[in-house]
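Only a single protein chain was left out; the remaining protein chains are all shown in position.
What follows is chain A.
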Amino acid sequence: MVVHNVEPTPKPPPARVSGVKTVLRYTGIPPSWLDKRPKLPSRNWLIFLTASATILGYGVYDRRECKRIQDEYIEKVQSLSEDPLNPLDVSRKVTVYGAKWPGDEDHQQALKYFRKYVKPILVAAAVDFDMYSGKKLGDIATRIAEDVRLRRRLDAGIDEDPIQKKVLPTYMDPEERRKRELEGGIVLIGRPTFKEFMAGLKKGWSSGLQKVDGEEILAQELEDDHYFDEVDDDMLAPASKLSYSPIFTMSSQALQQKRATPEDTTPDVAPPQSIPQLPPLLLVPFSNRIGFTQIPIMIWEWFNKRRLVQSGAEAAYSLVLANSRPISVPSGVPSTSEPSEQLLSDSTSSAEHPTEASPPSDLGDLDFDLDKERLFKKSLYKIPEEVEQARKEYYEKLPARLATARALARGTREWTKDEVENPPPTEVELRAERMKREQEWRFNVASWNRVKGDTPVEWDERFRDALRVFSKPPSDASPAPSSEQ
């Protein structure tokens, strides 16, 4: 028999409700919720939340800092853009050069850096700019050399402004243009651009005034090679041999006539001893990491863009304030060798790997951004070797192709079916192809040798008085509103 406990255990006295619960218990919230204690999430959740919050937070912090830094600099220079300007006046203008970073397929990276970090400050200060990108290594150098040559011709009075430009209401004669240029500046993004710029400058100021046709010179050099010589063939009748040599000479003559430019009657002027003042240079530090192994560093850099914003904004600020000083290079620096050979020559120095422990050089401003050079891919140092290899292979295959072309042209052999469908290149085409390849190879090797890690920046003593560099303004400087005419 079940014994019932007659006296049930007395119920504990009802719990005293206190505080917020007195009100909340009537709201319909399940009562068990009112008694729950706050509890930390589980260990795994904690790990996940900490990790993601850290990463997210750091990223957000970085981007906010970027915005803040940029806005700070923009605010500093904004007042300059409010100055009134006559309708036919022009604002201050700078030229921006961004060479291709060696090893990068995208030649726009330098200019993208400029557009992202330097341009906003220039835009806020109403400073105009012209951007020039180097599509392949060495483009900037050739462009600068050409510009210097044309400027020299203009200054010497040989060339004149075309009449269409002179009739414009906004026409400025050369002195005014020069004055305006000097007030502007030149922006160089990254050390490769600096190297190419100095090389082009040196070439421009050390060569003559006539237009040098690189193709002509190369053609002369290549004529001395014997690849396209006539082969003494026993099968050829002597009479037909005579009739073929005119074709040989005619084709080379025809090619030369095509290349002939109008007679250049400029007198051969020696390069000047002193160079007129150049607009100040703004050296913007820039680096471009390439390669699979660089990805972790690239990710870290992506989280630290505020450093780039800071350096870009500082550079732009010093340009806007036009605070420049003469270039500071120690006096013992030797002028580098003759540049007119260097820009086109094929210095096939053996592939030098970048010296890991390069001696600390002390070339003042010429050492701008030196540490970024160790970022160049090691495979680039093999470019001269690779070019040699390609050249050897090409010249090995050339006689066979030449023989085919000649045989088909002279009719000594029938066309095979394949040749009828895909006609092999004729002799003229082969010559042209060879010329093009030689040009490319020489240009590429010369440009790489100019930009690689071991080559110093080109320097000439004449530059010492002519070059100025924008430098960081003293911290108490503020942009005074310039009185535009």
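To be clear about the criterion, contacts are C-beta pairs under 8 Å (C-beta built on N, C-alpha and C of every residue); 3 or more make two chains touch, one makes a residue touch a chain; residues count from 1.
Rule of thumb we're sticking to: contacts and distances are computed from a predicted model.
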Legend entry - Among "AP-1 complex subunit sigma-2-like", "Calcium and integrin-binding family member 2", "Mitochondrial import inner membrane translocase subunit" or "Palmitoyltransferase", UniProt-listed name of the chain not shown: "Mitochondrial import inner membrane translocase subunit"
Legend entry - Touching the absent chain when the full complex is considered, from A:V23, A:L40, A:L88 or A:A400: A:L88
Legend entry - Omitted-chain contact residue, chosen from A:T27, A:S42 or A:Q164: A:Q164
Legend entry - chain A, residues in touch with the chain not shown (by the definition above): 87-88, 162, 164-165, 167-170
